[in-house]
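The complex is shown incomplete by one protein chain, all other protein chains being positioned as in the whole.
Naming follows writing order (A, B, C, D, E, F and G), and every chain is counted from residue 1.
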Amino acid sequence: GEGVCLDGHRGLRTGVPEVVFGSGKSEAQLERAVQGLADQGASVLVTKLSPGQGEALHALFPEGKVHPQAGLFTLGADLSLTPPWPEQGEALVLSAGASDLPVALEAYATAQYFGLTAGLVSDVGVAGLHRLLPHLQACDQARVLIVVAGMEGALPSVVAGLTDKPVIAVPTSVGYGVSFQGVTALLGMLSSCAPGVAVVNIDNGFGAAAMARKLCHLKP
Amino acid sequence: GEGVCLDGHRGLRTGVPEVVFGSGKSEAQLERAVQGLADQGASVLVTKLSPGQGEALHALFPEGKVHPQAGLFTLGADLSLTPPWPEQGEALVLSAGASDLPVALEAYATAQYFGLTAGLVSDVGVAGLHRLLPHLQACDQARVLIVVAGMEGALPSVVAGLTDKPVIAVPTSVGYGVSFQGVTALLGMLSSCAPGVAVVNIDNGFGAAAMARKLCHLKP
Amino acid sequence: GEGVCLDGHRGLRTGVPEVVFGSGKSEAQLERAVQGLADQGASVLVTKLSPGQGEALHALFPEGKVHPQAGLFTLGADLSLTPPWPEQGEALVLSAGASDLPVALEAYATAQYFGLTAGLVSDVGVAGLHRLLPHLQACDQARVLIVVAGMEGALPSVVAGLTDKPVIAVPTSVGYGVSFQGVTALLGMLSSCAPGVAVVNIDNGFGAAAMARKLCHLKP
Amino acid sequence: GEGVCLDGHRGLRTGVPEVVFGSGKSEAQLERAVQGLADQGASVLVTKLSPGQGEALHALFPEGKVHPQAGLFTLGADLSLTPPWPEQGEALVLSAGASDLPVALEAYATAQYFGLTAGLVSDVGVAGLHRLLPHLQACDQARVLIVVAGMEGALPSVVAGLTDKPVIAVPTSVGYGVSFQGVTALLGMLSSCAPGVAVVNIDNGFGAAAMARKLCHLKP
Amino acid sequence: GEGVCLDGHRGLRTGVPEVVFGSGKSEAQLERAVQGLADQGASVLVTKLSPGQGEALHALFPEGKVHPQAGLFTLGADLSLTPPWPEQGEALVLSAGASDLPVALEAYATAQYFGLTAGLVSDVGVAGLHRLLPHLQACDQARVLIVVAGMEGALPSVVAGLTDKPVIAVPTSVGYGVSFQGVTALLGMLSSCAPGVAVVNIDNGFGAAAMARKLCHLKP
Amino acid sequence: GEGVCLDGHRGLRTGVPEVVFGSGKSEAQLERAVQGLADQGASVLVTKLSPGQGEALHALFPEGKVHPQAGLFTLGADLSLTPPWPEQGEALVLSAGASDLPVALEAYATAQYFGLTAGLVSDVGVAGLHRLLPHLQACDQARVLIVVAGMEGALPSVVAGLTDKPVIAVPTSVGYGVSFQGVTALLGMLSSCAPGVAVVNIDNGFGAAAMARKLCHLKP
Amino acid sequence: GEGVCLDGHRGLRTGVPEVVFGSGKSEAQLERAVQGLADQGASVLVTKLSPGQGEALHALFPEGKVHPQAGLFTLGADLSLTPPWPEQGEALVLSAGASDLPVALEAYATAQYFGLTAGLVSDVGVAGLHRLLPHLQACDQARVLIVVAGMEGALPSVVAGLTDKPVIAVPTSVGYGVSFQGVTALLGMLSSCAPGVAVVNIDNGFGAAAMARKLCHLKP
Partner (left out) sequence: GEGVCLDGHRGLRTGVPEVVFGSGKSEAQLERAVQGLADQGASVLVTKLSPGQGEALHALFPEGKVHPQAGLFTLGADLSLTPPWPEQGEALVLSAGASDLPVALEAYATAQYFGLTAGLVSDVGVAGLHRLLPHLQACDQARVLIVVAGMEGALPSVVAGLTDKPVIAVPTSVGYGVSFQGVTALLGMLSSCAPGVAVVNIDNGFGAAAMARKLCHLKP
């Protein structure tokens, strides 16, 4: 119905259960997708929601929860996004600027949704490197680092040069002028001269968390 | 000397020892870098060498070995690049087209250099999906997949939808016209609708292997 | 009048009758074009309408019909766009994601308007290939396939590798970040390593249907 | 061997037999591919060959034939590329400028290789439209038109506005400055305001012929 | 005041009097500029006005006139923009699509403002070339042709191949997808294989008229 | 709190105190940042504010001041932005068009905030060079020139060819069509054939003033 | 023959006789085109020749003349390209840098070929505006100015602000880095804030001269 065909056994097949991509979906399609997954007994996560879509989902599923800053809706999942956030975890999210927070929260929430313990450290960009140093120990205790940055996107390179953990870099669309909605950060991350960095799409906190989930479930 | 400052304890700090980036270096710089690392007792890997640079290094260090198809030089490391290649391993390299082989070999050799067991399967692109199916079991036995593709770069998406292993995607500069020297493959991989894919720079087999090394050394 | 000069014998000359491109036209221009074609006794199709333009046309021509999700207006043509859609037809439209539906519907409706029997299958993208397999038989029974996809745009390559029907690929502007409003999907489709794919403009469901019409009227 | 995995039953599956993409392949890979297809009893076509690759193939397979202007090698196929060319055929190739000839010849030869009767008309670009008019009758007798153009790429639009045949447009990398190696011609063709045009990659005469083959084998 | 410094003797120096570029100016700046020019005894033309700016100017200068479709405001100049337009003149504006009308009107009005006799012919794009033919005689009687087109922008090439008048080509931002807000039309016009075409910025009807004014004042 | 980590001793370390980048910050983040800096006894400057953000800050800190045209908020700093502006100063801002004023004001205000004496001259673009000449003496008396221009961005080249002062060039997003929101001006400034020009991001009046501050504090 | 179809009556139809575009043509095609035009009794001009093509043409037609710096070949036309050049003429070519000379010479020679009196002034770029001033009188005596510039391409804007002659701007591919082979100069010229500038393709001296020819033949 409504052009939606759910991929119910994706979790089994790939280790990452289906998550609904909210952007551009009609209200009817969102309802159909959330109801369909709930009917299969799954908890539900919807990403990239506009405020209007979030309100519509809440009206349809009052027991669900909207996280407007992160553009998320959850049903049957118990995620905490309120600060102060734990500053360590299996999957540690580091964010360069305070304006990158929405994307950092998407990664942080999705990692939790996928069953990982997650941490979140914000506003530790390269213009003031001393702010990063107190968190290096938490980096060592993490299994994977998700490093979120806009503008020139230099943080993942610097972090990867200081630690032996794999870095999943998430460029954000924060900035103006030649930041080009995240393209400059993306290109910088891909050109990184520090080995051990792999990159996902601009603003794709979800994708970074999915990769983290696959990494953390690697057998030793 | 010669503007070269080696980063000798990078291996300890980041888990990935310094590898020499050959492209654009003068003969004097290459000699200085290889000798410097050898003097520290390390085995040496040099990447992205032109045929001329390879010959020059061989003349300087006759005990080393040049792998021209992959643009590599090694000294004090025992890597095998001759076909037939093992079709399974901790780090399994899958390559879409026969023309992508140089990049696939760079990843395959670097993974070995970093101490991983590696496999290599070539010419299994999406235009004939049946060629991929016999290798899905080897995918399940690997710890990480390095998927190399040029042109439209669809192979990583398809593979990530069929397995629960993390996929490190490497776009290649193979193709013509709107392949744009690998940019199209890169953008396709980053836009992948299949979760569990992270991407490195175009033709960066080295970077994919460095990421694989960090993943495989994750503590359980 | 109003700067509009209708091309009344285009249908005779090219096999594809004039269809009104609604985007950016003033209300007066739309009225002039619809009335002009109706006066020639033709049925009318207007594409790429904003919601406001659709309402204005409906007020002017209450016997016409607006299809808001597809951005279409029709007068004197009897098209059905309501689901469930037939899953086979001379011209079979396959769509990768649920969010691509508006473009898929434009192609599906226009194909009907041009006198073809049309089918529509939605949400069968490459992240879960098993969803495509049940539809391969319908592909074999079609005369031409219109494959609609956003993000990485890999579906046309995969389909063209599995069937002997010509594939008209339609990239959509669905996605975010490096999807670049459909450019990435477009480039991937043009770089396809599977032969038998030709491509139309981003979101151009109309153009795909026009090409399908010309193909299906080929004399044997 | 050599990283080459042939797709022997592609012809059966898709109606378009495997053609070897020569660009960037090593001599060993080319030999392996040509020999492999010949061993299956197939006639062989190799595309996008450099002069050096062409000579190497001829030395290996002296019974084969090199067509240097078109960058092709054939074995066991009897194609004629010498002017004067027939100016009509099932698949009629129209080329805008004299400099577009290599791509037009690739399409013309590949169409023959796929079993179509083919024609070729050269140097009929839009700067002197009167040169096109004598060929409109041949357009009407063809089943499909392959229109090749560089620079501003306007010829496919003009042709599609004058005939009811489907137009497969092939942009070429001919031109300088903002011709951008064919990108401008490609974008112009995709933006065409004349319906019934679909586009393949820049310089992809092969792909246009493959599409033409699929079209011409459509059952009535 | 308000950061505005008028260039009062520009008309004497360059033959083209100062015209106010409205886009992005504050109400105070617009008032300052219009009043300043009026105080010098000049008639005034303001271009690229939003509807809101147009209303604000009209409230300030009720004796002036707003032309909303063309984004213009005039004071002390007597321009006629209402259809039917004369289909010939010293400066003849030809426009490819009905959606290009706002830009064509900007050129047509500005040419009048500069003292040229002007004509305007709309909707004669290359998809139906027969619509252009009746106007070739008017082309011959004009001194300069301003050819306006969006999408693939082929009309100037075709016109320049049929006449000995200089063609000033104006790309428009009409279109979608790879029309890229006029960039594709611009590139096509610049790559034109027909000599005698020069190009101005996207949507720059004003600039085309300024060039026409300079051409028409050339001494014989 | 709120993901904000202030860099309190940035002024000491780099000579440029922390300035709050307002764009995209939530109201809570803005409050947290302004309060945090005020608590440290610093005067506060916030840049790139939308009108809504400006009003929100004013409601929270009624003793502060909003400068809407420049998108600024200040607290505990006494800046004057009202015309007429002084036409000379240590840091002299020259702006090409009246529409570039918002960016010129951002530079002018920030320079004052950093303790420099500043001047501002507007609307002296290269289309009427005589307007620039009266200001060359003020250029000679300045220590550094900040030259702001949109469209083709030629003013910095011309100024740098006429004076021995360093020129900090600021491209603006003013213009349309191929001005590409300031990219064309940026590229022109970087390609300048006149030595002594260095460039900051598009619309980055703040960054130009920060550079000016560092230059003016150079010890002789 | 050889895919060449000459447009013999182009001169009559458009005022600009056919000129052979040499780039990428085979020796056989060049011979065919030159011979064909000579057989019609026309003088011949070939543009954009590589050194090798020039020599080949000279061997075939020893009575013709090659101008290697300008990439031209002429037969039956008496053009002088040797310095010192006249510094005035109907069509006056101004060139910004000494490195732009090849393009300036192409324009200068082609204008002569088309029967115009031509002048050429070199190395008067905006970094030293005083070099331009002595030539303003020659600008006033010309009928049309062809202004050639690479890098930031500011010269046409400056010239158009100082004279009432139409300016045909020719961007050149001179420069490096963000000059992007002439794209930056092109964009700057199109964005020019000085009216009365129209632009041709990068390095298209031929096209500027063709436009000049059409302008100069305008009836008063």
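Definition applied: contacts are C-beta pairs under 8 Å (C-beta built on N, C-alpha and C of every residue); 3 or more make two chains touch, one makes a residue touch a chain.
Predicted, not measured: the structure shown is a model, and the values here were computed from it.
One of A:Ser95, A:Ser157, A:Ser173 or A:Asn204 touches the chain omitted from the figure, and that residue is A:Ser157. Contact with the undisplayed chain is limited, among A:Gly3, A:Pro17, A:Gly97 or A:Gly119, to A:Gly97. Interface residues of chain G facing the missing partner chain: 69, 83-84, 95, 97-99, 101, 104, 122-124, 127-128, 131, 174, 176-179.
In the full complex, chain F touches the omitted chain through residues 10, 13-16, 19, 143-144, 160-166, 168, 186, 190-191, 194-201, 206-208, 210-211, 213-220.
Interface residues of chain B facing the missing partner chain: 1-5, 7, 10, 21, 23-26, 29, 33, 48, 171, 173, 181-183, 186, 201-204.
Throughout what follows, only the chains that are shown with their structure count from here on.
Any chain bridging chain B and chain F, meaning touching each of them, is among A; the list is complete.
For this pair, chain A with chain D, the centres built from the Cα atoms lie 45 Å apart. Computed centre separation for the pair chain A/chain F is 34 angstrom, with centres defined by C-alpha atoms.
Here the spacing of chain D and chain F, counted between their Cα centres, is 56 Å. Of all residues in chain B, those that touch two or more other chains are 97, 127-128, 160-162, 177-179, 190-191, 194-195.
Shown here, the protein chains touch in an arrangement that is not a line, ring, star or fully connected set.
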